[in-house]
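Scroll down for the structure; my scribbles are underneath it.
Apart from one protein chain that is not included, each protein chain of the complex appears where it belongs.
Per-chain residue numbering starts at 1, and chain names A and B are given in the order in which the chains are listed.
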Amino acid sequence: MVNPIYIFIIALGVGFLLSLFEKAGKILTMTVFYSALAIMTFISGQWLIALIRGTEIMTLTTAGFPPPFSINLRMGLEEAFFTFFINSLGILAGIFLAPKFRSEKVYGMVLYLMMFMGMNGLVMTRDMFNLFVFMEITSVATVSLIAIDRNLKSVSAGFKYVIASGLASTFFLLGTIFLYRFTGLLNIEMMAEALNYASGQAVFLSVFILLISIIIELKPFPANGWALDVYEAADCGVVSVIAAGVSAAMLYVFIKISALLNQNLMITAAGIGTVTFLFSNLLALKQDNARRLLGYSSIGQIGLIYSAFSFFRLAGFTPGDQTVLLVVGGLFVNHFFAKAGLFWLAGIVKKDKSDEWAGLRSSPLLLFAFAVFILALAGLPPFPGFFAKWQLVMVLSAKGMFPAIGFILLGSFLEAIYLFRWLGKVLKTDPFEPIKIKPWEAFPVAVYLLAIILTGGFLSGIINQGSSLSVLYLPVLFVIVLFMLDFLPVLVKNSLVIVVFSYYTFRIMPQLSGYRIMFGIIFLLGGILLFIPGYIKKGRRLGFYPLAVMMYVGLAGLLLSENTLQFFTSWELMTLGSYFLIIRGKKSEPHALSYMLFSMGGAFVMLLGFGVLYHVNGHLLELATLARIPDMTGIIYSLLTLGFLTKMASIGLHIWLPGAHGEAETDVSPMVSAILLKAGMFGMVVLMSAIPAVKIGFIDIPYVLGWLGAITIFLGNLLAIYQEDAKRLLAYSSVGNLGYVLFGLALMSHLGWLTSITYALNHFLFKAMLFLAIGGVVYRVGTKNMYEMGGLIKNMPISFISVLIGIIALSGVPPLSGFAGKWLTYNAILQKGWYLQGAVVIIGGLIAFLYCFRLIYAVFLGQIKDRNRQVKEAPLALLIPQVILMIAIMVFSVLPGAVLRPVGKFLENIFPAGGLNWQAGTAFTEYGYWNGYWIMMVTGGMFMMVLIWLLFIDRKAQKVKQFNIVYAAERPFRPETTHVGYNFFAHYRKALGSLSRPYVTKFWDTLTDITHSSADFIRKLYNGNGQTYIFHILLFVVVVYFISFGG
Amino acid sequence: MLIITVLGIILVVLGLWGMLTQKNIIKIIIGFSIMDTGTHLLIVSIGYIKDRTAPIMDKAVGNASQVIDPVPSALVLTAIVIGLAVTALMLTYAIKLFEIRKSLDINDFKELKW
Partner (left out) sequence: MVKQLFIIITLVFLVIMLLPLMTEVKPFEDLSLVSQKYVNAGPDELGSQNLVTAVVVTYRGLDTLGEVAVLFIATAGIGFFLRKKAVEEKDMKSKASVLVRTGTALLLPLILLLGVYIFLHGHLTPGGGFQGGVVIASGILLLMLAQSDIKINISLLYWIESLSGAFYVIIGILGLALAGGFLDNRFLPLGDFGRLFSAGAIPIIYSLIGLKVGAELVGILNNMQRSQ
């Protein structure tokens, strides 16, 4: 194996001689230069592999004397890891910068090489003063390269940087020399052993000065204005090295130095890191310059990493512990790849403003890379950051460090806001300027794209703690295959997905038991059914299939998950897939963002809940342990509930839903509405079936949830009646519908749950059908506004029938299945004695009639518009699933026992008493009985009688022309005001206006405004003056000292 | 307490004062230089042992008990050279800034902020 000292020898030797090579030609010079980088990478890579395989750690002594008498270097696993990453970055960023190196003087390459030599030294040396030397090598080389473009911005940024890093290294020098005074040593480990804090304040002070100088190099908030300027102004290739490489080296220096810290200083470091993470992400919210935004994000990520490390040390982990490596390594790798990649993309796009990046869409590879990097930074699976963050939260939870988790999750959430805003803008902004892609620029991006995916997979394998994620591997592999097959036409991909999905369902369904079967039917069978409408699309529909499948993978994963890790991973996969589905709609960008933010917020709250669970139940991950929580039940219950409710869109957390469902594509709306909403319900069922009763203080949480459900029903339905947009009407109605589900669950009784679960199935059936039917109408008519429709019954009879059946089932009138739900609900309410809530629920149910009526009237009845005269029936691909759903509703209506009995049987495990008594097809409760078959017969009979009677008395009825206004109450073919269906329930709005005002929206808007304006206020402290930045640093040092000394 | 330690710290603080209050970039760099010098003085002061001489083992110096600590002297040599390099680089920046904007006032370079 090659002695690691050759890394330095090669770099220095080549560096010294490179200017001589220049005389022999640029090609030769560049060949030598890249070979040097390659050899450096090779040496560290070789060591990395060898050390993973168990080779002994190499301690290098220079000058032939052992430490502490000479400087020694170390090549252990951590060093190999860091140097390998840094050197690989050296090659890739070098390739990215190739044109610059070609056109510049040879010094560019020399400086670049020296910069990497310095970083390697920072990682490998174990001598304090030598650290200083390498720090200076790195920073002097960096500073020289920052101004590679020699324009005003980069030069003035570079000047701020050189002053700031000069100040930092002066502090470092001071700390080092005084530590030498106290210990007589310069070797870091020996120094740490010899250090005696008890001997006086000066020791603490010296270590503090040393620490703070490293932290300044790591760019803490608020003493980091100088670094932000550099991120914004310097060349992208150079910045990628600073953000990923130099930060990595300094991070490892911090880790080395941490051996010297006492408890107090460790807390200080952890605190600074957390604050930096939180505030960087907060300030980034107001940032519209892409590179400065990335700068904020980089600084935040680095803060997170060193605070995570410090927290782990405080929690008693040794630096080499595997968990520490997993978390710190995972977070680091995630940041490293993503940030380098994003800065390269910034160099490729060449746009300052982050909302002008849509040009990326001209290259699928780069767009994919961008999305992956963003998702990785946001901490979503299957990327390394996700696993690291999970593990971090679990470990901190185990030690009870909940405030720290709170800060970290809050920071992560703020980060998600701007990342997804950016992603949405890139995906949706039109028109865009195509970008020119040069192979040497795209290649490094592609390499790190691959790397981040592979490390994600690798981490998913080692995280398991006895809970393997292997159940998700094959499905995710299929997603990857779909990405690769994305060039195929829709017809092929749709069929492929249906076939594979069917096979998967066939394999999975037998593994399910209990209520999971019910959800399996909705998630999996329903999923297959709702892929059929996909055939209406033509072309390739890039990106749809992999991500749609990813959503279903997540849903299936939820069904199969046995522990919180699997559950959470699946949950996030589902969120991720559905986000990309929702954002496909034409005007979906803001709605998809709002969906994602509620989902991410919910997921973080849920993660905290799982953390608390991990804390109290003896560090187990099994979901089954929910049933035997010794302590903090109320907190866990509330946190998880809050997480699930965001997906169920309960009132207060619902504002994302109307837009997200309403603006989605024709076949996506039913997926996200009929299927995806049930994921939240599934979570609630898992939770509530494990924890039957829970109180916080005097507050009975299910009771609160009951009220929440009732109000959701009422307000959801009320808001639905005012909608002019047919799909939004359906979307609001879903809010109300899920209110029933929540209400039923909150009853915490056999009947309540029976109601809820059957209602869920029912909702799946009718909402899928309605969205398909209305989607078909919209598809044909070309508008979603109901006042531009009307009279379509003759043109679209099948759609009419399915809407008719859908609204009958929805409104819960006999004879269809909805009635079963209603009947059960009222029985359950009576049984529980929640009369007041019951009243709200009943009124809410009445309101549902209003919008149901409107839906059928305004769309299919009345006068047809001229424009719509030629409209044809919806395409077959939309009709087939509707017909299947119709049949399902009919069967369910006639034979409700087929569903209710098995569900009831299962529910006896949870609620032994209070179920239905079945005698043949008739169900009995203490309040009455009910038989679906007879209801169908009686209602059908009555309907027939009325029909026959009407036909009999109206024998003389005659058809009139449309414009015969004697018979028609409208003046046809005029703007919307002439459509009777327009603003149909204006009178209700007058009466109930105060209830329908958007308080909730206003609340969230205000919250957003406050956050943004505080970000805007705080960031004013970066006034651009280099002198102020020096002052920031000094003030920071002094303030932190007196805090950490006092504290 | 060594007078030279106090002197070093005074120089460091003076240098910082210069860096924080002077508007002229050259003067800021001078401030940095003063601070750097202060640090060097501190380093030297650490190695000093009363009544001893330089660690050059010629005939005049017989044994180990007569010399000061050679390590800080070695370190300060490195630190001085590095300080020189950094200062030179800062000056180069100053030249470049002046070339671009014809000004050396630090307040004139505030394009990047927030």
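Going forward, a contact is a pair of C-beta atoms (placed from the backbone, for glycine too) under 8 Å apart; a residue touches a chain by one contact, two chains touch by 3 or more.
Quantities reported herein were computed from a predicted structural model and do not represent experimental measurements.
**Q** In the complete assembly, which of A:Gly94, A:Gly121, A:Gly359 or A:Gly577 touches the absent chain?
**A** A:Gly121
**Q** Please identify which residue in B:Leu11, B:Ile29, B:Ile43 or B:Ile82 touches the non-displayed chain.
**A** Hidden-chain contact among the options goes to B:Ile82.
**Q** Could I get the residues of chain B that touch the absent chain, sorted low to high?
**A** 1-2, 5-6, 9, 12-13, 16-17, 20-21, 42, 45-50, 54-59, 64-65, 67, 69-71, 73-75, 77-78, 81-82, 84-86, 88-89, 91-93, 95-96, 99
**Q** At which residues does chain A meet the chain that is not included here?
**A** Listed in rising order, the touching residues are 3, 5, 8-9, 12-13, 15-20, 60-65, 68-71, 104-105, 107-108, 110-111, 114, 117, 121, 125, 127, 129-130, 133-134, 136-137, 140-141, 143-144, 147-148, 150, 178, 180-181, 184-186, 200-202, 205-206, 1031, 1034-1035, 1037-1038, 1041-1042.
The definition used in the following text is that only the chains that are shown with their structure count from here on.
**Q** Can you list the residues on chain A that touch chain B in the complex?
**A** 129, 132-133, 136, 140, 143-144, 147, 150-153, 155-159, 162-163, 166-167, 169-170, 173-174, 177-178, 180-181, 186, 225, 228-229, 232-233, 286-287, 292, 1019-1020, 1022-1027, 1030-1031, 1034
**Q** Of all residues in chain B, which touch chain A in the complex?
**A** Residues 12, 16, 19-20, 23, 25, 28, 32, 35-36, 39, 42-43, 46, 71-72, 75, 78-79, 82, 85-86, 89-90, 93-94, 96-97, 100-101, 106-107, 109-114.
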